[in-house]
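All protein chains of the complex are present and in place, except for one that has been dropped.
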Amino acid sequence: APPIIEEAKAACVVGERIDGYLGIIDESAASDTLRREVRDINQKRKDAYQQLASANGVPVAAAAKVTAEKLINGAPSGHCVQDASGQWVKKP
Amino acid sequence: CATVKVEAPDKPIEINLNVKIEQEVRVKLDREVEDLISSNPDIF
Partner (left out) sequence: HAEFDSGELRFVAGGLQPSKLLPPLIGIISKATGSLHGSAVADWGNGGLKTSAVISPTKLSFSGPGITVERTSELTGVLTFSNLFPVTTDGMQVIEVGSIDFGSIALPNGEVRFELPGDDTLVVEEAVFPLFDGQMIAEKAVIGFDGGSVATLRAEDLDLGAILSFLKVKGLTGAGRVEGTLPIVFDRFAVRIENGVLRATSPGVIEFTGPTAEAAAQSNQGARLAFDALEFLRFSELEATINGRLDGDLDFKFTFKGESEVDLDGDGGAENVNAPIIFRANVEVPLISLINQARLSRDTRLQIEAAREQLENERNDPEE
């Protein structure tokens, strides 16, 4: 993802949600430019999930969820991700 | 002789029906998701 997102992730301003989308964790630290970038990426992800879902005959939310699990597991330590209940937690 | 005549009960019959329709979503998609992430570095 673009540098502005990677930096925000490293600073736990943005993180991977369990629904497969990027979430803003620290609203106060999120500039308009960052918000715009997050919205843009999330719309592009939704598009990608729709294509993946229809290619495999599964609901869109299911495709997004499987991707979320991979993204969350793959997130480096120090990044913040959502746990199953939706709480933001910092990867050890 | 007594004839058994089944008459409509004055009290309504209560019927409870539980239906659970399952659609096992065979979501393995592992390889497909790996490809999706690796082929779209700008959004993942």
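In this document, chain identifiers A and B correspond to the written order of the chains, with residue numbering beginning at 1 in each.
Criterion: a contact is a pair of C-beta atoms (placed from the backbone, for glycine too) under 8 Å apart; a residue touches a chain by one contact, two chains touch by 3 or more.
Here the structure is a predicted model, which means the values were calculated and not measured.
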item	value
Listed residues A:Ile5, A:Ile25 or A:Val38, member touching the removed chain	A:Val38
Those residues of chain A which, in the complete complex, touch the missing chain	17-19, 21, 23-24, 32, 35-47, 50, 57, 59-61, 86
Contacts of chain B with the absent chain, listed as residue ranges	2-25
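Just so we're on the same page, only the chains that are shown with their structure count from here on.
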item	value
CA centroid of chain A to CA centroid of chain B, Å	30
Chain A partner contacts - residues on chain B that touch it in the complex	25-27, 29-30, 32-34, 36-37, 40-44
Chain B contact footprint on chain A (complex, rising order)	1-2, 41, 44-45, 48, 52, 55-56, 58-59, 62-63, 65-67, 70-71
